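A single protein chain has been omitted; all remaining protein chains appear in their positions.
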Amino acid sequence: MSEAVLTQILYGGVGILLFLLGVWSFLIHAPLLRKLIALNVMGAGVFHLLVAVAYRGLQAPPDPVPHALVLTGIVVAVSATALALAFGRRLEREEPDDD
Amino acid sequence: MIDPLALAVALPLLGALAITMLPSAARTLGLLAALATTAAALWVTLLVWGGGAPRSELGGWGTPLGIALRADGLAAALLTMANVVGLAVSVHATGYFGATAASRHFWPLWLLLWTALNGLFLAADLFHLYVMLELMGLSAAALGALSGTREAAQASLRYLLVGLLGSMTYLLGVALVYTAYGSLDLALVAGAMTPGPVAWAAGALLIGALLLKSALFPMHFWLPPAHANAPAPVSAVLSALVVKAAVYLVLRFWLELCDGIATEAAGLLLGMLGAAAVLWGSWRALRAERLKLLAAYSTVAQIGYLFLFFPLLAATPAGPERDQLITALVLLALTHGFAKAGFFLAAGLVQKSTGHDRIRELGGAAQSLPAVTFALGLAGVALIGLPPSGTFFAKWVLLARAITLGQWWWVPVVMVGTLLAAGYVFRVLARAFTREPTPRCFVTDARTEVPALLLAILAALGMGLAAHPLTVLLGTGG
Partner (left out) sequence: MKSNPQTFLIALLLALVGVLLAWVFFGALTGYQGDRLATLALSRVPDSGVSHPVTSVLLNYRAHDTLMELAVLLAALLGIWSLGPAAAPYQPASLVLASLVGWVVPMLILVGGYLLWAGGHAPGGAFQAGALLGAAGVTLALSGKANAGLPGEPGLRVLAALGALIFALVGLALMGLGRGFLTYPPAIAKWLILLIETGATLSIGATLAAAFLGGLPVACAHPRTPFTLLRIRIVLPVARADTRT
């Protein structure tokens, strides 16, 4: 098994581990902030896997398509986290809003 | 050359951007964008109807390097339903929200949601579908909280979190597909997929994530509060379109990607979950105290009916019977889209005029809001499945096929579900008609009531007549 594939398996395996950690934390923990961190860890896991797939060894340039997917995924994850945090702030306010 | 596929996605986006920059003209710009988008979508459908298979390779790169948009019969059917419902909801919303602050927040978010819907139906690329799913989820969650109450915010947050869980799982599935097959284009991946553990794992991740988003029992817990607490036009869109989009993707993946990979056991699992959804959803709808909560549980049940088709699809080889099943499924989905949208719009008008939507105290609604109650009734007819609604034909095909295949156990499920649906619809209608002086005019506020009425008429009467044209549409273009 070549060095590149070994690296890919290691990195991708860590990605899968992170994903599962994120799922476990999301299901177990109740506070909003922990769920959001869990979702971001899940995202990080998937991004690890994509970056692993893009690796083609030390000599060859990496595959640019998964890298672009990761960039898009990061922005989407940030937007979603921002919105969820705003929801959290809204719910922390004492008096409910009127129409 | 003007490309209607790209236009159908770009026009609502432009509308949303224009309204973001000029919030004071929100209603006018919103309605203009709605009309333009519906025109583009109907153009696409006409092209498919004429026997074409419009395909747009964005950027001119062609697959697998670039992203392609394509419209086949299935996409065109759902696109039409989504855009007609969208237009009706837009007209309704100009009257429902008026010129309040909520209106300025509603229009750009609604147009972004519409962009996501059109893009989702037309996309043929797995990662592009991911971005569309996220856009849909974010805008839907933001829209759901617009009623301003605390319950709405809580329900929307739950919807957002569950949606994100689904999206991350979907993305993992896409990553796995890219690893195994080296492409993100739906057609290319479908050609490369062969039965095996990799295909099963990828399929399970992708479809599992979409099942979470389509609120199939037991992953339906987020739907009733979210749909019941949102403003009425938003609930209409959420129940009729957003959930339907996820089911459309499950069907698309099932038919194209997992062709030959999806086993009968998987179909049976989906069918059993669908049966549970039908029974549980209908029962909770019968017990609901509020009109919008009833409608939300009814959505859970109707989604269950859609999944009852899957074990039959898995057991039927390709051919005219399978096409008939798919036509029936799509007919059921479309009819439910129109019916539920009309029902929610009408329920919202009832809530607005009486100040509440408790079913017990609906007395006299037929007299004060005749058009609205009529819309509720017609939509109810379509939800139960009385002829000539599309639901009737779809359920007929479902039952006939189930008996032919020997899977007779679905028949009592459908019958009990229909009975319960009749129960909860008649419960609402019975309360609405009490002895009061006869109404003076049928329609009090045309802008809000007519869209609801038209949607309900389409569902109860129009979709039954549309069964054959739908067969033609689905037959053309693949």
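Should a chain be cited, it is by its letter among A and B, assigned in written order, with residues numbered from 1 in that chain.
The rule is short, and it goes like this: contacts are C-beta pairs under 8 Å (C-beta built on N, C-alpha and C of every residue); 3 or more make two chains touch, one makes a residue touch a chain.
Since the model is a prediction, treat every value here as computed from it, not as a measurement.
Asks: Return the single residue from B:Ala201, B:Leu386, B:Leu429 or B:Val450 that touches the missing chain.
Replies: From the options B:Ala201, B:Leu386, B:Leu429 or B:Val450, the contact with the absent chain belongs to B:Ala201.
Asks: Looking beyond the chains shown, say which of B:Ala141, B:Leu378 or B:Val397 touches the absent one.
Replies: Of all options in B:Ala141, B:Leu378 or B:Val397, contact with the hidden chain holds for B:Ala141.
Asks: In the full complex, which bits of subunit A touch the chain not displayed? Write them out.
Replies: Counting over the whole complex, subunit A touches the hidden chain at residues 1, 5, 8-9, 12-13, 16-17, 20, 23-24, 27-30, 49, 53-54, 56, 60-65, 67-68, 71-72, 74-76, 78-80, 82-83, 85-87, 89-90, 93, 97.
Asks: Touching residues of subunit B against the unshown chain: what are they?
Replies: 1-3, 6-7, 10, 13-14, 16-18, 20-21, 23, 56-61, 64-67, 105, 108-109, 112, 115-116, 119, 127-128, 131-132, 134-135, 138-139, 141-142, 145-146, 153, 176, 178-183, 196-198, 201-202
Assume only the chains that are shown with their structure count from here on.
Asks: How many angstrom lie between the CA centroids of subunit A and subunit B, rounded to a whole number?
Replies: So the centre of subunit A lies 28 Å away from the centre of subunit B.
Asks: Report the residues of subunit A in contact with subunit B in the complex, numbered from low to high.
Replies: 12, 19, 22-23, 26, 32, 35, 39, 42-43, 45-46, 49-50, 53, 65-66, 69, 72-73, 76, 79-80, 83-84, 87-88, 90-91, 96-99
Asks: Which residues of subunit B touch subunit A once you look at their complex with the stated criterion?
Replies: Result: residues 102, 127, 130-131, 134, 137-138, 141-142, 145, 147-150, 153-154, 156-157, 160-161, 164-165, 167-168, 171-172, 174-176, 178-179, 184 of subunit B touch subunit A.
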